[in-house]
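Only a single protein chain was left out; the remaining protein chains are all shown in position.
Take a look at chain A:
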Amino acid sequence: MRFSHSFFLTVLLLSPATSYAVDDPKELLPNPQQEQEAEQIGQQLRCLVCQNESIEESSAPLARDLRKIVRQQLTQGRQKSDILAWMSHRYGNFIQLKPVFNGETALLWLMPFLALGSACALSYRLWFKRPMQARSPQDTALKKD
């Protein structure tokens, strides 16, 4: 008795806390590996009805239809990139929760590298080049203020 209690508690505590909106077990694919892949793809797709949820989390009818399509296409042997492209073609790039890299989003994706790069360059100049430049007349003026 005690064993079964602790066993169930362990199972409950160890099970991942993500919630899925699959409301009918018939929706799931029989092949667990394919089902896992379908969930991964679904987590990348925005539910267009409740827009901050993925289609795996949303219980909107449209999300259910899109989940079904993801699973259908996976069983037909289509790749993740094909499925994402199929969705973007119909609903625009907005359907992808992770923005695609293109001219419009380049600044968004490159900003961390730009910021870090310019910060590094700036601190390098300030810390290592300073004593050499101190001889220039401009910097003697700087020392006075």
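Note that a contact is a pair of C-beta atoms (placed from the backbone, for glycine too) under 8 Å apart; a residue touches a chain by one contact, two chains touch by 3 or more; residues count from 1.
Just so we're on the same page, contacts and distances are computed from a predicted model.
*Asks:* Can you match the unshown chain of the complex to its UniProt protein name from these: "ABC transporter ATP-binding protein", "Cytochrome c biogenesis thiol:disulfide interchange protein DsbE", "Multisubunit sodium/proton antiporter, MrpB subunit (TC 2.A.63.1)" or "Asp-tRNA(Asn)/Glu-tRNA(Gln) amidotransferase subunit GatA"?
*Replies:* UniProt lists the chain that is not shown as "Cytochrome c biogenesis thiol:disulfide interchange protein DsbE".
*Asks:* Thinking of the whole complex, not just what is shown, which of A:F7, A:F94 or A:Y124 touches the missing chain?
*Replies:* Missing-chain contact among the listed residues: A:F94.
*Asks:* Out of A:L28, A:L48 or A:L97, which is the one that touches the chain we can't see?
*Replies:* A:L48
*Asks:* Identify the residues of chain A touching the omitted chain, counting contacts across the whole complex.
*Replies:* Against the left-out chain, chain A lists 48-49, 51, 61-62, 65-66, 69, 90-92, 94-95, 122, 126, 138-139, 141-142, 145.
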